[in-house]
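Below: one structure, written as structure tokens.
A single protein chain has been omitted; all remaining protein chains appear in their positions.
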């Protein structure tokens, strides 16, 4: 009954099986093992292109390494004001870039807006007094649970190219966004102009397994050294690779994301009809931001449902996150409890 | 038949069981779960004192976070010239300390020598032109596979205190050293003057599970923020905590280390008698540095035994590392192959 | 006829005299000379308290060193969105703090507004995911040429203390602000709650002579080392000290600032009456932001008057800066040219 976040879930049984299966023989450490090689090839197949892949264990590390590869210390990185990289990583991008500046922009529904980005960039120049535009970073799905269409990504990448910037995608919930769009991983990334992707799997059923994926062969050359000096090169790498292997095998990742998204839609449908309940953002992946009357929230909380209160204004907004193993019964129970509270 | 490193081994079955057992229900992320709390208490019990514990996934991260907590950017950290932090972490300490300087010192058998440290420190002053002595770092067991006795540690800590420095211990092979000494974890650390420990378990049977342990409550206050901004705060922390829990349960860690050390001694005994084979360092844990005739090495290599050639001089020195799951048959086979090569 | 900036001016004759007078005998380098000691005492007298003074050559260095002394790498520094530290120092604060985050806030007339700061701070918490509020930074005079009254500073320092933050003042135009307020240097700084001041003199008649002044003896302990490693410890320091000595002698600094401010007011009076000319900010020091018709601007430019176009909208806003040696004839000429343009 925990809707706080998708990382409160455990892992898919397939992931545990893969760990057990990988636990045979000896294997060379630090990624020089067969499973890591296999996974690197899997990424090429999945994205239908040559990629450079760097496995890490946290999304913060993936984002920060990616940004460190595309921004100099005197760079500016343009992101939404609510972006995870700006709000929730305690300055990791600043640390890994040796002090670059995140320039935060407004934008509806938690998404960067092409117009805002262009306005910001058109006001820049190459004077030494100013940090220099280096990258645009978007989150797919966004912190607001919304999803950029390939066209929107393409527009942003067009602006990026016009100003000589790289485009980074924070894909902590990549699978959920992909499920929504129904397009290919390539369509949602390099074909739309993304240069580097933080590809998350932890929130969707694995155990601390993330990846930085470079599509642009002009960047990322030195990331092997930077990953090591960041303490992000895992010694027994095969156990990270094994998870990725199982995650991508038999579409486990897509099935997991589909379930999470379905549960989110079910929640939305159940709650929308309740008086005083109003969506704060469109629900396009597995996160729901919804305002609900305080009375209902208290009933839900006493019934044991866990969630975050996002804005605690007079009409509070809460966040509900579903995951690959969200129990449908919990969704039904949540809705029923809210309905009952309303009618009491 | 892989003697390259103890991190070529997989994990103990108990570790996989613990992961499976932890995979129930939801759990709050980022260390706010019950297993992490339990493990923190375990560390207090193990070390017989109040500790502050920060779980991470690599030894490099543990070392770098620890050093970042005890050295300012303008600090100097004194370590053996062959120390892992100096030679094999691609500058991670420099990164996490924002540019501190490692001052490397010679010392017999891969260990820092009190006299060398005192000589170096006595030549320092507080002039602004010079980085300021901040910490001494030792590895237990050392990179040479040797072990500091509690008395030696105490002497170094005495020097550290005299000059106002902190003492850090890189315990990537902490269990192996402890098995050799037969003393308590407290005796080998804070009772001997260690302020902060990088406590490794990965090389001894877990899956990328390391810890920074502070014994001195004056330091480490800000490490939570620094761990996060380093991308080292694991989202599904319970799966790191579960490993530590199982590792310390029923003395698994001590049994694993005892096996590795026993296998190392068996190898030593078997190889010492062979003509042309000579130990390079005393074997005090699970690493053997030994010079062997080229002819024997080639026979071993063609027989499928894997190991690192350390110095490739006219009489080459190789490194053999045993682990918790080194097969006794492989040890016997290695010795027999060497013996046969000799007599051919 | 250059109104671009006060740093287009040369230096006061007294400054050149002081350099010549200091050029006798040998003197110990790096601040161990008698003149530097004398200047340190001067600062104590001037501010009526014990200060710690660090001379540097640029305002950017002064600001960045000051901020590096009061914010950890995981800190946030609250400043106006137009602050020099945010817009015009190419990320120097990020560099010197090892990657802290500048949180930019709106505020009328280029000044931080207590309410905005409180709102921002009240939304923070001590979770490890978030950079931690460390400091508030204000510019006196501000980038908009406005001046904080001692009461306003006191209010901001009150908020700072409530949240455990330090208060930094960027005093690149300290003398100009002081002239406007007519209060004592102590009233405008530590008595109003300022912990550390970037005290500028370059824009007001010296040759690259700036200072970081700490009023709070809990901070700044390590800045000597940080100044050195930043390459900001001048070898022949006596020549920086000599300038400060002459600058503060016989109120040269106050006279210089008074002239600059008087010229600014004269310009304002002359331009205000012209149709289409409208002040953009109140003029409270030596900077004027004023919108003027394009036609007038072109006449002024062809007549040889130099200034920056600040916003180039359909009704452009320009910035005019006066200095210690702005020629009254140039002011008169500027006004007359604008008047003539209007009536053509």
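Letters A, B and C name the chains as they come in the text, with residue numbers starting at 1 for each one.
Following the convention adopted for this analysis, a contact is a pair of C-beta atoms (placed from the backbone, for glycine too) under 8 Å apart; a residue touches a chain by one contact, two chains touch by 3 or more.
Quick caveat: nothing in here was measured; it's all calculated off a predicted structure.
Student: Could you tell me which of the visible chains the hidden chain touches?
Tutor: Contacts of the unshown chain, counting the full complex: A, B, C.
Student: Of the residues C:54, C:78 or C:95, which one touches the chain left out of the display?
Tutor: Only one of C:54, C:78 or C:95 touches the chain omitted from view, namely C:95.
Student: Among B:12, B:51, B:131 or B:326, which residue is in touch with the absent chain?
Tutor: B:131
Student: Identify the residue among B:94, B:143, B:284 or B:330 that touches the chain left out of the display.
Tutor: In the complete complex, the chain left out is touched by residue B:94.
Student: Take the complete complex as the reference. Which residues in subunit A touch the chain that isn't displayed?
Tutor: Touch with the absent chain occurs at residues 30, 72-74, 98-99, 128-129, 131-132, 222, 224-229, 233.
Student: So which bits of subunit B touch the chain we can't see?
Tutor: On the subunit B side, contact with the omitted chain comes from 73-74, 87-91, 94-95, 97-102, 128-131.
Student: Identify the residues of subunit C touching the omitted chain, counting contacts across the whole complex.
Tutor: These residues touch the chain not displayed: 2, 4-5, 7-11, 16, 19-20, 22-29, 56-65, 89-92, 94-96, 202-203, 207-208, 225, 228-236, 239-240, 306.
Assume only the chains that are shown with their structure count from here on.
Student: How would one label the connectivity among the chains shown: line, ring, star, complete, or other?
Tutor: complete
Student: For the homomeric pair subunit B and subunit C, should the interface be classed as same or different, according to whether the shared residue numbers exceed half of all numbers used?
Tutor: Counting which numbers both chains contribute, over half are shared, so the two copies meet through the same residues.
Student: Distance from the CA centroid of subunit A to that of subunit B, rounded to the nearest Å?
Tutor: Whole-Å distance between the two chain centres: 34.
Student: Using the touch rule from the top of the page, what residues of subunit B touch 2 or more other chains?
Tutor: 225, 228-229, 233
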